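I have a structure I would like to understand better, so I am pasting it below and will then ask my questions one at a time.
Here the complex is missing one protein chain, while the rest keep their positions.
Per-chain numbering from 1; labels A and B assigned in written order.
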Amino acid sequence: MPETLPAGIAAASPAKLPRRTRALNGRGSPWVVVLAIGVSLLSLLPIAFVIGVSWYTGWATIEAMIFRPRVAELLINTLLLVLITLPICIVLGVTLAWLTERTDLPGRRMWSVLAVAPLAVPAFVHSYAWVSLVPSINGLPAGVLVSVIAYFPFLYLPIAATLRRLDPAIEDVAESLGLKPWAVFFRVVLPQLRLAICGGALLVGLHLLAEYGLYAMIRFDTFTTAIFDQFKSTFNGPAANMLASVLALCCLAMLTAESSARGHARYARVGSGSAREQRTVRLTSGIATLGLCLQILTCLLALGVPMLTLGRWLIAGGADVWQGEELLPALLQTLSFGVAGALLTSLAAIPIAWLSIRAPGKLQRLLEGCNYITSSLPGIVVALALVTVTIHFARPIYQTTLTVLLAYLLMFLPRALVSLRAGFAQAPVELENIAQSLGRSPLRALWLITLRLAAPGAAAGAALVFLAITNELTATLLLAPNGTRTLATGFWAMTSEIDYAAAAPYALLMVVLSLPLTAILYQQSRRSAGR
Amino acid sequence: MNALDIINLSKSFGAQTALDTINLSVPTGSRTVIVGPSGSGKTTLLRMIAGFEFPDAGSLTLNGQTLVDSSHAVPAYQRQIGYVPQDGALFPHMSVADNIGFGLAVTGSARTERIQSLMDSVALNANMAGRWPHELSGGQQQRVALARALAQQPRLMLLDEPFSALDTGLRADMRKMVARLLESAGVTTILVTHDQSEALSFADQLAVMREGRLVQSGHPMDLYRYPDDEQTARFLGEAVVMPARIEAGWAHCDLGRVAVNTNGFAGPAHIMLRPEQLLLSDHPENPQGCNAVVTERDFGGNTCTLTVELLAGAGESSGRSLLVRSSGMHAPPAGSAVQLSILGAAHVFEVS
Partner (left out) sequence: MSPSVPYFFKHAVLATALLAAGQVFAADSVGIVVYNAQHETLTKAWVAGFTEETGIPVTIRNGDDTEMGNQLVQEGAASPADVFLTENSPAMVLVDNAKLFAPVAPATLEQVGSAYRPAHGQWVGIAARSTVFVYNPAKLPEKDLPKSLMDLASPAWKGRWAASPAGADFQAIVAAVLEQKGEAATLEWLKGMKTNFTAYRGNSSVLKAVNAGQVDSGVIYHYYAFVDQSKTGENSKNTALHYFKHQDPGAFVSISGGGVLKSSKHQEEAQKFLQYITGKEGQDVLRTGNSFEYAVGKDAASNPKLVPLKDLDAPKVDASKLDSKKAVELMTQAGLL
């Protein structure tokens, strides 16, 4: 499941608020500023860990740990994975989005839902499905196949949303200037998708770097799996820490690459007024058949295989697998982690979200930058940082639920932030002032107007965090308190013993819990398109 | 000679008729404005000329070349028709220069020069060339869009409500600038708008559309003075319409005896006067005029709109109220007794 949503942050950046708002609310909010700075400093912890541990390790060890053939091997594996998977995902995402948004492909509405549905299946469950269907599947080709299947919706979603809201007049003008339809697509439409493609590709790329379960199961070594192996052998030994540093660097490199690739591209249409309906391309029957084949093939691979395998194992396991005495506690544990994590993360997001709407400025952009960078770091790096820091400097919270929740907070803060900020934006300060002029006390005005208006946004953000937590595997494996097990770690324990039948109920429960997330993402993307 | 001939053009979207047998000829070098309320089909007609929509029936001919008829259609990209939509629709991923140069076939320094001269012609500063569309004001965006469309030396220029997104003051300036520019370039132009004052001021030829039909076309002054029906009359400006009995070139109505422009017609009909045809004086004893009382005064600076109630005689109200324009300087206050006189002849609507 998505661990970061940086594309969302970038899209919703409120840099252009009127100056007046700042003047009204910039003053006298030291509490909020202090809290916001506190949360942001906390979010810098993993980065501080990476830097600190490198410093502490010393150059000689760094050299020995980083400049060795194994690291080169992992680097090549990871690079190849990214370089092969991303273009396939982009082409697939653009093609499917174009088919569902711009053509008269039969059943395009249904196909657009089905193109998002694979997100309901956690990446490592995709892998589980494939490995139990084709046991010999492994290595780079398998890594690419399963990655494309598990992550292409992250590209499909923003591309489809952008295609839907592009100003059709721009395409009309291009055609009136003498461009053939295909040239219009490549010279005018595609460049306008740049921001969506960059954002989606970044999200997919970060997942490729961060994912553990998917690649562990199909025996494809990446940095993340190698860090995990080192952790299994040495706990937080120097090799694990140094690999984590390299991985963190890779993530930062990817952030930089994305922001420079984004360039001058803009999301919104220039000008005001309402966009007219998009023109629908009539497909010739040949192209329509090809398009349908692609949609069906994608669905079979991304939904058919998991459903088939899960169904097979559920039938093979029968009623017995549901009666294991660990399933219910795992479900309850997952739900309570989810609720507590969503609550904590939403609360932590309030000060920053508040500042970004009511007092935007340099400080607020800096604070958001901190969270943005941390959210791009893989769960394994965050977890490794928290293990090391809590064991040495914060022993009272070592191995407690609080540490797990802290990891969730660091990883999923942007989700809560984006939604909450949208919520606060629904409540301009003028409304609060009006309520006060109508005789409500400041506290009542805040409660009646601002919080009431921000509530749906906050709830959506909390739901996104909750659902991300239910599928989190890597950080939970490292940080879970003694004796606790979530659906994801329970599933992982079962599959590690090759007990695929016993793992199936865990997988099914995770899919069921993820369905609302998928629905929310789908809804959000349709709404952001303004239709 | 006509540049564009629209012949029996019809189009339906499902059960809804968008265009109903439209016929219109656009003379070469002229500025034709198609005006109508929203949903009247004017934009559909424009898009059909551009080649973005295709008719169910009828044909279009441009400079003798058939653009579309029942057997074939020239696609938009081969028509060489310039198109400027409502808010310019600049390519957001290209600079101003690249937007303008988009349709240019030349490259290198010739291209740069051409872009330069086009920017010059739409009064854009040369240092704007490197700017991005979102850094421009609404008026600048429109200028770029216009330059971009002019670059390919279009055989016809289509403007779809190009000024509606601009501020009121800017709108008139832009309109004049565009009109001058197109006239000097000799480009035949069709502009679509729902704004009657814009239509009247921009057009050589005005075409009024309503519910998919072209109800009247001609010189703007003629349409204003002699509309075919009351709806058109009211669409093009404020109008005083009242029943009358026509006899020998005179109408008898609540205003008394009013000259009309029909010869020979006699019988009951409706007449129309523009408010500026009603003159107001405060000498109630003039036997030529019609007595009235001011009931409301709406001061608007340079002009003042007065609501007056006509008196049937002996100070008795006839129950009919009219709007009259008056100079703001000498507008009588509410309650004043005034006298109305008529300038020019009233227009008689055909009785249907």
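Here, contacts are C-beta pairs under 8 Å (C-beta built on N, C-alpha and C of every residue); 3 or more make two chains touch, one makes a residue touch a chain.
Keep in mind the model is a prediction, meaning the values are calculated, not measured.
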item	value
Touch partners, limited to displayed chains, of the chain removed from view	A
Contacting the left-out chain in the complete assembly, out of A:Gln230, A:Ser245 or A:Ser375	A:Gln230
Omitted-chain contact residue, chosen from A:Leu402, A:Leu431, A:Leu453 or A:Ala519	A:Leu402
Residue of A:Ala169, A:Val184, A:Cys198 or A:Ala239 in touch with the missing chain, whole complex considered	A:Ala239
Given A:Val50, A:Ala216 or A:Leu331, the one touching the chain that is not displayed	A:Ala216
Touching residues (missing chain, whole complex) on subunit A	25, 27-29, 31-32, 35, 68-70, 73, 135-136, 216-217, 219, 221, 226, 228-237, 239, 340, 343-344, 347, 350-351, 354, 358, 391-392, 395-402, 405, 432, 441-443, 445-446, 481-483, 493, 496-498
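Here is the rule we use: only the chains that are shown with their structure count from here on.
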item	value
List of subunit B residues in touch with subunit A within their complex	47, 50-52, 75-94, 102-103, 132-134, 138, 141, 145, 148-149, 151-152, 158, 164-165
In the complex with subunit B, residue positions of subunit A that touch it	167, 169-170, 172-181, 188, 191-192, 194, 264-266, 269-273, 279
